[in-house]
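Please find one structure pasted underneath; my questions will follow.
All protein chains but one are shown in place.
Every chain is named by a letter (A, B and C) in the order it is written, and numbering of its residues begins at 1.
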């Protein structure tokens, strides 16, 4: 059975990754999951300098999902390169570094710093709804998406994945803009902006007021966007949003995703990534499919 | 305890309505709910002529929610006026007629036909994601929103509610456009476009491919949008999206909704509207609030 | 009259591979139920928000209890199969129209989990003094409900694997047995219903069939569960009927399959 997939020349043992920000840099989850068995580890967003993140409470549970406004707390790219990359290099998995910033210059600084590091791909987060200055502002304007993609591509030595925001009227517009900017792949979806009110305290459940919604509740929106994008551009897609098991992952793959990421489900079950992987294998066995690539995007 | 609220001069006994399309014109649910106890009955969308709707399957369950692509099947405004309005007039509740169309002319034809009928308000659905030609196309472009609002306001004898789509990058832009067009009130949210794939049949779970997502899963998105709109415009808001009980309703009211609609929850529990009403009363008792109007929009 | 009730499970039994029989205690639902109607059963697990429509298999009006027989096909029916005696859950019913029982020789034709509603139908027809034949299509030799049906009718069997009765479809079994009757009452998968409709037309027999579609409200309000009707329907003014409210039972010529 072949589970291997290729994205922009990078060959992954299998299509199962975890979603940025839900898995740290893998250290903590390595007590539960053999990182060698993951297609890739996608790191928490890294900026040019350390970011303190948002005040607490940073998360809230919602019906079938959650809100988060971590605010991209991270130790900065320097510490990241010295501490997290060497840790990840010990495993036989691909390394995708998620990059965040407040200005185009911020992003480029990180991209340059990473360019000679032994990482496999960079995922550019232009879709974080939880920081005021950066992230999502870029991701909601096609001109910005194209410009930042071009700028990143000009500096990056590794293939680039642009990560798209679902908080748009038409996701294909953003996907096409990223493709026009030269991106090698796309990942979607990031979180959907939501709010929860603590009715008894009469205040917001999250200090940041709004947070990004993720988890099984958002899956139908994510599958729809992956399907729309797969039918609008020709670059490969990493699909995510509410994937808990192999069946969920198969929805994304059949809709057109070449690989899938598991995010919030890691909080519901620390071995969720492994359940997704074995679930995909079961599906292939049940449907007598030898090669996962035969299933990508076949539902039209 | 005062539960009465006023929207554009129409005085409602209480702020609890049901959401268009989930309650027919009330006949079927009247076996479970005393319609006299509802603030208003909001009817299923009505067009100028009968619409056949979409092929089946028209719905699919999702995690904590559902997708629907009914496609606005309706018997047309003529039959509606002769059959459904007289039925509703028997009850001591307000009547809000939801209007749909494929072109501006379609909408206006319905609005004119309704103008001398004994109904209290009209809710203009410019946000249905499930019909190709109409609905959502209007709701995603602020110029269209303003223009159609103006056109409807010019013909309508009853106060007008514009119903907004959540499938936009910035809901306040649409809300402001409707306000500029002269709308008397806003209702939000309509459904969020989603997709479900039947992985074993390798096809779409809904014949229409995409459907509108509703139910408890979408509540955080709805609360966020109600909050944003309440802080951007000055017309009253009817809030909806995933309301199942009084606590859910209170989130919307505290965020800025003057009234709330209960949609998908009617399928989970045919007396959901009554649970919402008594839940709001309990909340007011617990927090020693005499007048519901004191709670509207107090979380800032 | 329809009721929303919190019902109590009074027995739960696996009667074939993946097929369960459950008796529930109702307050009024059983009292009002007629053969061919169904109930909406709600999951307790909150991630599943829609009711599951399940046919009424048998009723005990005096005890106000009713029986459902269901196949585990997904997460909802799996949840139901784990309900233990004494557990409670929300049910709405009785729903739909049910069969119009006629005082003439009856031919009940059912396949798979279309068989359960035939039991109460056979019972009621038998009570009316009507001669009843029941043709059941099973996958294999797990003949659930056969003995119950034999109390009220002559049972003819077809199996997919030929292990019992006629190897083939219910129509094959009807032909092989040469059974004849005046009114057909049928329930089962759509391909079977199509064949039954065809058979009824060819033999000019009145034919009532029970349809299935995904449902949300179960009471006719949401227009999720429509089927194509031949005539413009009164309620909708278009060529559709609501299976939950106008059906689930239709005369075969009324609807397109």
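The rule we apply is simple: a contact is a pair of C-beta atoms (placed from the backbone, for glycine too) under 8 Å apart; a residue touches a chain by one contact, two chains touch by 3 or more.
These numbers were taken from a predicted model, which means no experiment stands behind them.
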### Visible chains that the absent chain touches, using the contact criterion stated earlier
A, B, C
### Task
Taking the full complex into account, find the residue in A:24, A:159 or A:182 that is in contact with the omitted chain.
A:24
### Task
May I ask which residue of B:26, B:50 or B:64 touches the chain that does not appear here?
B:64
#### Entry: Residue ranges of chain C at the interface with the undisplayed chain
45-48
### Message
Using the document's contact rule, name the residues of chain B that touch the chain not shown here.
### Response
63-64, 216
### Query
Please identify, in ascending order, the residues of chain A that touch the omitted chain?
21-24, 27-29, 31-32, 44, 50-53, 56-61, 63-66, 68, 70, 73-76, 79, 215-216, 264, 266-271
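In the analysis below, only the chains that are shown with their structure count from here on.
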### Query
For the chain pairs A-C and B-C, which is connected through the larger number of C-beta pairs in contact?
B-C
## Note on the structure
Max Cα-centre separation from chain A goes to chain C
### Query
Which chain wins if you rank chains by how close their C-alpha centre is to the centre of all protein C-alpha atoms?
B
## Note on the structure
Between the Cα centroids of chain B and chain C the separation in whole angstrom comes to 35
### Message
Using the touch definition from the top, which residues of chain C touch two or more other chains?
### Response
46-47
### Task
Return the residues of chain B touching two or more other chains; collapse runs of consecutive numbers into ranges.
63-65, 216
